[in-house]
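A protein chain is absent from this complex, but the other protein chains hold their places.
Let's look at chain A:
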Amino acid sequence: MTSASPAAPAAKTRLRLVPLLEPRQSVAEGLRIGIYVGSLLLAVLVSVLLLAGAGVPPGDLGREIMTTAFSSPRALGSVLAQTAPLVVAGLATAIAFRANFWNIGLEGQMILGAIFASYVAIHDIGPESARLLLMAVAAALGGMIWVAGPGLLKIRLGVNEVITTLLLNYVAFNLLLHLLYGPWKDPVSAFPHTEQYEAFEKLPQLGWQNLTWALPLSGLLALALWWAYSFSRLGYLVDLMRSNATMARAVGVPVLGLSVASILGSGAVGGLTGFAIAAGIEGRMTQDFFVGYLFSGVLIAFLGRNHPLGVVVVAFFMAVLMLLGQSLQVFFGVPSALVQLIQAVFIICVAASEFFLTYRMHWRSAA
């Protein structure tokens, strides 16, 4: 898009304003932030209007947000409990995106992570004291294995990873169904989920509300990645590679190693996302524990600009939105799709705001 709207048929009015678009030479940091915040505000406005149209008056909406998220320690606890897996999901996606690997297979990697962790739990592998750690390691391994195929195909043959990672989600889902309706069906209730994990196979409680160690651990992971990307040579080289991989290779940056590490790292954190939900929230592997995290992960990474701390902030608001959606569903009969619609509004607004980073618009009166 390099052109403005065409000049209207020559109406002989004195004051006719035409928009002129100019490519920007550079963008000041303040303006960049201003445009980003502006696009978020627009998204909020559109969302409020959408909800008003669906029968939620703006006043009630405000009250509902307060009740859902901030009115009581209990409400805040639920939001934070939901935040933890979203942080991990966002980080998993951001790690890949930062290395130009469009990993759209988070849900498949989550499923494999949960399957590997459940295997350790069901077969009582290792001593009880080390069981949880073994489950986490297994989950990371499972996620890595699931992303390794698409990574290899991309690096060796240039196969588009969007397609391979996406399709492997369905393979993983069918594998999950096979296990849950077959060998791993709960022997106690005969429902299609695994048996309850033992107490020592679940993430320990923090002792405040129903929060587990998932929250501080996900925070630590975000901090570690923040360090890696902002203050280490590793992160500097990854950003260089993202900007121009051909140049990076020519000047001796270990492009292959950094790509492999990023891809496998993304898969490992994806596997840990599955583990965080299975061992942190559900206490077992269910057949739908992963639903919606793929889209949320992409959204969180995108809105957080692939920045680990940005991911944490966006994940928190995403958790509020998810819980808000549930209560609006119950109290106002709003369809559940509306939550996804609001998420999409945010993506569209932020993505569209890129236009104003590329172009400057000013109005001129036409002669």
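Here is the rule we go by: a contact is a pair of C-beta atoms (placed from the backbone, for glycine too) under 8 Å apart; a residue touches a chain by one contact, two chains touch by 3 or more; residues count from 1.
Keep in mind that, in the parts below, contacts and distances are computed from a predicted model.
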| item | value |
| --- | --- |
| Choices "ABC transporter ATP-binding protein", "LrgB family protein", "Heme exporter protein D" or "SH3b domain-containing protein" - which one is the UniProt name of the chain not shown | "ABC transporter ATP-binding protein" |
| Contact partner of the left-out chain, one of A:G34, A:P216, A:P254 or A:G333 | A:P254 |
| Full-complex contact with the absent chain, from A:L237, A:V260 or A:A344 | A:L237 |
| Residues belonging to chain A that touch the chain removed from view | 2-7, 18-23, 25-26, 227, 231-237, 239-240, 243-244, 246-254, 362, 364-367 |
